[in-house]
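This is the structure I want to talk about, given as structure tokens.
A single protein chain has been omitted from the complex, and every remaining protein chain is retained in its original position.
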Amino acid sequence: MPTATLLVSCPDQQGLVAKIANFIYANGGNIIHADQHTDLSVGLFLTRIEWELDGFNLPREVIEPAFGAIAKPLGATYSLHFSDQVPRLAIWVTKQDHCLLDLLWRQQAKELKAEIPLIISNHQELAAIAQQFKIDFHHIPITKATKAEQEAKQLALLQEYNIDLVILAKYMQVLSPDFLGQFNQVINIHHSFLPAFAGAKPYHRAYDRGVKIIGATAHYVTQDLDEGPIIEQDVVRVSHRDDVKDLIRKGKDLERIVLSRAVRLHLQNRVLVYGNRTAVFA
Amino acid sequence: MPTATLLVSCPDQQGLVAKIANFIYANGGNIIHADQHTDLSVGLFLTRIEWELDGFNLPREVIEPAFGAIAKPLGATYSLHFSDQVPRLAIWVTKQDHCLLDLLWRQQAKELKAEIPLIISNHQELAAIAQQFKIDFHHIPITKATKAEQEAKQLALLQEYNIDLVILAKYMQVLSPDFLGQFNQVINIHHSFLPAFAGAKPYHRAYDRGVKIIGATAHYVTQDLDEGPIIEQDVVRVSHRDDVKDLIRKGKDLERIVLSRAVRLHLQNRVLVYGNRTAVFA
Amino acid sequence: MPTATLLVSCPDQQGLVAKIANFIYANGGNIIHADQHTDLSVGLFLTRIEWELDGFNLPREVIEPAFGAIAKPLGATYSLHFSDQVPRLAIWVTKQDHCLLDLLWRQQAKELKAEIPLIISNHQELAAIAQQFKIDFHHIPITKATKAEQEAKQLALLQEYNIDLVILAKYMQVLSPDFLGQFNQVINIHHSFLPAFAGAKPYHRAYDRGVKIIGATAHYVTQDLDEGPIIEQDVVRVSHRDDVKDLIRKGKDLERIVLSRAVRLHLQNRVLVYGNRTAVFA
Partner (left out) sequence: MPTATLLVSCPDQQGLVAKIANFIYANGGNIIHADQHTDLSVGLFLTRIEWELDGFNLPREVIEPAFGAIAKPLGATYSLHFSDQVPRLAIWVTKQDHCLLDLLWRQQAKELKAEIPLIISNHQELAAIAQQFKIDFHHIPITKATKAEQEAKQLALLQEYNIDLVILAKYMQVLSPDFLGQFNQVINIHHSFLPAFAGAKPYHRAYDRGVKIIGATAHYVTQDLDEGPIIEQDVVRVSHRDDVKDLIRKGKDLERIVLSRAVRLHLQNRVLVYGNRTAVFA
């Protein structure tokens, strides 16, 4: 059964829960999930509310304007999602296959409710996987000189394939501010427990520092490299017996699990970004 | 600032969030925490809702009957709590001091908002700690023959000290069904990852089984030994190098942390029991 | 560079480390890994010792009898392994693909140093994966009536393919004592934190019990169902929001990681079984 989900953030004030719940109840909706959080440090009320469309009196195309009439006087920003509008993902990779395969498996196993029509890579190693899963593969190599031009091609592909979300599944290139200005729904997996070891070669640096735990971080991409809002992190123990290769091997399991959790949370509209933070209504 | 908290469970139906939120909003209340869950397997709607009493129009003594008028037609059961009514705890122990000390320290550090006027033990070893913290200590030894009579004394003490919650902080005796029939707000810490190793000597049995992880479980006490609703669990890795003494030592850290987390959640009215399960609105 | 590894257990006594180390040193071997453990509760000394074959004076075929001459008076049992003798695995499955895919992917990524020439299943669903990875697939359905006869076929295949280790990667059948009497190098993944929820439908029972953490367990298979020596376990948090389907989904990630860790440890000869326990020299 299809559902509608509202993600709302607005300045904290009395009656917010009542007003939003009444909007749904008055129109015959049955709420199946509602979660609120008030961030007192910034005076923001945040909520995720999901209800069944079956029996809801408002036609779909009217829900957004109708809710807008309530949201405007509250100073609220919001987004509305329908569970049967399946998002379309592009997965971007370089040479490593573990995150890509993991996402594709999970999509086939219906853990991720999404279509994946497009894989983009700056290398050619993973073309065979795309072929095996019958997904279009576009090889777009990047050099300093060609970056602007190649990003234009990437943006054109996102438009052509009608992509809602880009997943950087170990894509070893930085997106330019220009690119992000035109397309900003991007999730990245960083192979460290951010903010530790932001930047390049985190496992080598973790080894050099002698840490006893390593991690991985999934975050939205912003113009500040490795500084975007964090969606999910996880860690695993290491010891003096683990050399850099062991860290990389252990980290790969972290990367694919953390990335897939973050993508799933995003696809279920459970992540609300505010400032440089996320509320995750899991 | 004092708050009121409602914990509500009722058969799932349309308009529940709206009705409860309206009750608070209509009376001038500002909701600072609201969390819902619908357990579809049993058709139950569960919610915790907390609002500021400051500015709320209903006098305290009227809130419960007023909400009752809403709850009755919904078939809801509920409990109402005021944050400035500080619960009174009795801690029951045998000989081990780690959970007791931890709870007392957290209460002093204001992590646990509670009064602790009473310690009961079937042994005398921990009397000095009670004295140091200026808490009344009652030594009530238990034998098979004296159990009924001694439990009567325990119940009298709970009444005399006006106790809201008993914490079995490594109290190595089983409470009788009779006792629990008269007082059933009891949290126990079991030194295993239940349901593994229910019953006696869990660390010895965990060692014999050769497990690679041990755990601890905080749960409400029911007449079925070690079968009550679980509030919190946690685990720690062990290896072949750990003998039974190491398991006991590592387990003590788990026990005190798991127990104190469970007590804190209970004191903040974040635990809603339904059937033999808990919803923990953390 | 090839190495030799000895796994030794013997009654504790003076001079064991010296005698074993001398045997290797006297013959020109360079030890690259040595780890010992004395289990005082049973008076057993356990060790894993690995050295480079390059420069070692004894021909390979002489190492075992030569070490045997030292081991016999010590009452030691031992096994000898050469790193360049790559073990041959058979993976047994039913219908679920996640553990199978994970093992195959890790073998391709060289995380598992093994050959995988054979997949056996009591169903046909996973034949396509075998084909894709170019591995022989044998469909051997099992009913109560045909079990003895079909196990004979399975044993014949293990012999034909010269299999060293069977991995039950969510194979939903119990191996008979007869089978295990003839082939006992078998690792199973159980989808619970053993000994909790041994037997069937562990996720359903975990849900019913209301646990806050679920787990998975990799163990050697013995004639006592779910009672064999544990190699590895891991856990993940769940909450009241997770229904049985969520537990199954979260559990799948645990299962594949725990199983693959256990298989890797076994393949590196890091697991020493004694009694119903394991020492894992990781």
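For reference, chains read A, B and C in written order, and residue numbers begin at 1 within each chain.
Just so we're on the same page, a contact is a pair of C-beta atoms (placed from the backbone, for glycine too) under 8 Å apart; a residue touches a chain by one contact, two chains touch by 3 or more.
Just so it is clear, the model here is predicted, and its values are computed rather than measured.
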Visible contact partners (per top-of-document touch definition) of the missing chain: A, B, C
Candidates B:13, B:41, B:79 or B:132 - the one touching the absent chain: B:132
Residue ranges of chain B at the interface with the undisplayed chain: 97-98, 101, 105, 109, 111, 132, 241, 249, 253, 257, 282
Touching residues (missing chain, whole complex) on chain A: 37, 39-41, 46, 193-197, 208-213, 215, 229-235, 239-241, 243-244, 276-280
Positions on chain C contacted by the hidden chain, ascending: 14-19, 21-22, 24-26, 28-36, 38, 237
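Everything that follows uses one rule, which is that only the chains that are shown with their structure count from here on.
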When chain B is superposed on chain C by its C-alpha atoms, the rotation angle in degrees, nearest 5: 180
Type of chain A:chain B copy interface by residue overlap (half), same or different: same
Centroid distance [mean C-alpha coordinates] between chain B and chain A, Å: 37
For chain A, residues contacting two or more additional chains: none
